[in-house]
Every structure is written in C-alpha cells, then in structure tokens.
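Excluded from the complex is one protein chain; the other protein chains are retained at their positions.
Let's turn to subunit A:
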Amino acid sequence: MTVNEIKEILDAEIICGKDCADKEVHTACGADMMSDVLAFVKNQSVLLTGLCNPQVIRTSEMMDIICIVFVRGKKPDQGMIALAEERGIVLMTTSHRMFSACGMLYENGLRGGTKC
C-alpha cells in the first residue's frame, strides 16, 4: 500500500511530505504509547496515533517509520512539522477515530506485521 492510498482510504489530509506519496508502506501500528511503538521493529511502517507531541516524530525517526497518521483530526504544530520535514517523514491527519482508521486500513489489506 502506498502513502497516497492510505490518504485516500482514510480521507486524510497530508500535512507534509507530499513528495513521498508514492512510498510503499508494508505494515501498520496503532498506538498512543511510544514505548509500545519502540518495542516492535518493523520495516516501512505507518504509525496511527492519537498522541500529538514532538516525541511522536522522534519515536518515528528512531524506528524509520515512513508516515504518521494523526487520528480524530489532530494537527501537529509547526515545530513538529519542521522536525518531520527534516527527517523525511510524511504527516497526515484524518477525522476518523483510531479504531475505525486502523480497521479501514486492515480491511484494505494492510497488516500489523509479524509477532514479536
């Protein structure tokens, strides 16, 4: 699944990283606790989260996460956007709630990756 397909499925708005819309995403992770995200290494992941602070970008950077989707219409501030742009991470926001957003991606074939 590409970043652009995620955007379409979730009816999301890309906040930054539009030029990476063709990037392939292999797995997804939905979490508000960043240590849970850090516990499972996956390649080329998208992170769905309701948390909206700079550590979401930092965590994604450490994990080589390609794209972050903020659920329930949350929008990152300028500092977070600048950090994401610097690291080449796509940020998008969707009005869907966490459970629905995860379900929509799953329904379209995206999976959570292998068990740890």
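Quick note on the criterion: a contact is a pair of C-beta atoms (placed from the backbone, for glycine too) under 8 Å apart; a residue touches a chain by one contact, two chains touch by 3 or more; residues count from 1.
The rule is short, and it goes like this: contacts and distances are computed from a predicted model.
Chain not shown in the complex: UniProt lists it as "Anti-sigma regulatory factor (Ser/Thr protein kinase)", one of "NADH-quinone oxidoreductase subunit H", "Peptide/nickel transport system ATP-binding protein", "ATP synthase subunit a" or "Anti-sigma regulatory factor (Ser/Thr protein kinase)". The chain that is not drawn here is touched, among residues A:10, A:34 or A:91, by A:34. Although one chain is not drawn, its touching partners on subunit A can still be listed: residues 32-36, 38-39, 41, 51, 53-56, 58-59, 61-64, 79.
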